[in-house]
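For this view, one protein chain was removed and the others were kept in their places.
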Amino acid sequence: MPTVTIDGKQVEVPDGLTILWAARKAGVNIPTYCYYPWFAPQGNCRICLVEVEGVGKLQIGCQTPVRDGMVVHTNNERVFKARRGVMEFLLLHHPLDCPICDQAGECDLQDYGYKYGFPVGRNRHLRRTFPKTDYGEKISKEMNRCIHCRRCIRLAEDYMGVHHIGMLNRGDHSEIGSYIEAAIPSGWAGNVIDICPVGALTDKKMRFSARVWDLEHVPARLKESAMKDPVKCRYGSEAMLGLYRGKIYRVTARMDEHRVMKSMICDEARFEHYDLDDWIIEEDADITTPVESGPRPARELEEMARKELEEEGKLNGGRVESPPPSEISSAPGTGMDLGRQTE
Amino acid sequence: MAYELSAENQQRVKEVAARYPHNMSAILPALHIVFAERGWIDREACDHVAELLDVPPIHVYEAMTFYTYFPRKPVGKYHIQLCHNIACNLRGAENLIEYMRDKHGIEEDRVTGDGLFCLHRVECLGACGGAPMMQVNDDYYENLSPEKIEELIEGWKREAGNGRR
Partner (left out) sequence: MALEKIVFKGIDIPGRTEISVYEDGGGYAQWKRVLSEKIEPNELIETVKASGLRGRGGAGFPTGLKWSFVPADSPKPKYMLCNADESEPGTFKDREILEKDPHQLLEGVLLGSYAIGANTAYIYLRGEFVKGWKMVERAIAEAREAGYIGKNVLGSGFDIEVWTHRGAGAYICGEETAMINSLEGKRGEPRLKPPFPAVEGFYKCPTIVNNVETLAAVPKIVENGPEWYGQWGTEKSKGTKLWSVCGHVARPGVYEVPLGYPAQKFFEEDLGGCWNGNKLKAVIPGGSSVFAMTPDEFFACNLDYESIAEHGSMLGSGGMIIFDETACLVEASTVIAHFYAHESCGQCTPCREGCGWVLRMFRDIEAGQPQPGAKDVLLDVMDQIFGATICPLGDSIVMPIKSMMEKFPEEFEYYIREGKSMVTGKTRLAQLAQPDKPENWRRGEPFDYPREQDYKTSFKGLAHDLSRGPEPLFTKFEDE
């Protein structure tokens, strides 16, 4: 067990842990954008830069593993300046539309902008803008707000099994999209809303109707009797309701304190049940333990649910017949795993 | 009508794909084959490549939009790519762009009315020793001067049976 010193605090952590998690164990929060415990680190946002003594360059906390005797500074002037630089770059083209942005109040960019941002803008040029293209009827995409963390691409590929969205173009006009401007062909597409750290992907249903700081967030689960598609909802309805004066304004996945989703929820639970009677409130649900790894991908969840439902005899007697798996995974390239193929 | 490669070239795409452990690798070679046959690449061509290689179309779009070698619009018979990077700039590439615009009406990023020329400024083409230089379709032309450009352009105009003089 290596012992590392993070901001003067000594902690003993398991081998192979990253600086980010070692710091969390030591009670030090390192900001992140592109890092998400569900995925392998990608290291492209550069906000988690930390200084490791004896190493010339600043290192990214989300990927660098700890070594015994490592001394890490996450909070000195050099690190602060680097993060301030990254914040400045991220905000260079970010529109100042927080007052009308649905993400405001739970936006990573706002939080870290407040801590690390320049108090003034030094950019004297027009902001880069993209034409607005949505992902279908339910998900609003505002590319101008995007910080290119690519969590949504990775979520779609790794967890939904859908090869549909990707990075287009190059350099500072690179853009996330499907190129063909179509909805994400998955029954779990809404999760990209929750995984987006900024307001680039938001819920069209709740658009402009409520502010998140007004909402009361209640963990809940969909009643079995209310499920139209039990194959998806069985493991895809552990949700969090956003209530305001007793009315549901939105449904999201449950998240820990770092705003990492506990699990995915299906689109039916997210978009189609706005009646409190459909839900069972689960007040005592655990929403504080940090998530350290990803859940099962959508395909496996569906298969599990299908098997159980068949055993319980509910599938064929159920109200709605679910599409067979072959149709669910009709999206091109589903299940393709490049790494596995060659090994 | 969706775009399709000729049967011969479809076969070539399949042959090229067999050189790699995975079809994904053949995206770029396949786009090169489309480019060589057609001269430009759009969404339909990408879809066709994706279908041939049996890969998700988005990966072809991703690759096609990343690499700047493939024009996404028709570029005329003679696609002039003039290097304006540091070595060519030092030896007067800007003058050549002006010269082509003023003398021949060849404007940047635009196909001329007769459909012959399209001028693009490009980054270093790796022939700085012969700066200023340009690439026209597949060929490099080095050590350019306004006189040499004049000669080349007149030659192409004649070649296209479109000479004005």
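Order as written gives the chain letters A and B; numbering starts at 1 within each chain.
Convention: a contact is a pair of C-beta atoms (placed from the backbone, for glycine too) under 8 Å apart; a residue touches a chain by one contact, two chains touch by 3 or more.
Small disclaimer: the values here were computed from a predicted structure and weren't measured.
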Absent-chain contact - pick from A:Asp15, A:Glu77, A:Glu137 or A:Glu292: A:Glu77
For subunit B, the residues touching the chain missing from this view: 19, 21-29, 31-32, 55, 59, 62-63, 66-70, 84-87, 89-91, 122-131, 135, 138-140
Subunit A residues that touch the omitted chain in the full complex: 24, 27-29, 41-47, 49, 56-58, 60, 63, 74-75, 77, 80-82, 84-86, 88-90, 92-93, 105-106, 111, 115-116, 118-126, 147-148, 167, 169-174, 212-213, 215-218, 255-259, 338-339, 341-343
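Here is the rule we go by: only the chains that are shown with their structure count from here on.
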Distance from the mean Cα position of subunit B to that of subunit A, given in whole angstrom: 40
Subunit B-facing residues of subunit A, complex: 163-170, 178-180, 331-333, 336, 338, 341-342
Residue numbers on subunit B that touch subunit A, as the complex places them: 21-22, 24, 43, 50, 55-59, 61-62, 65-66, 68
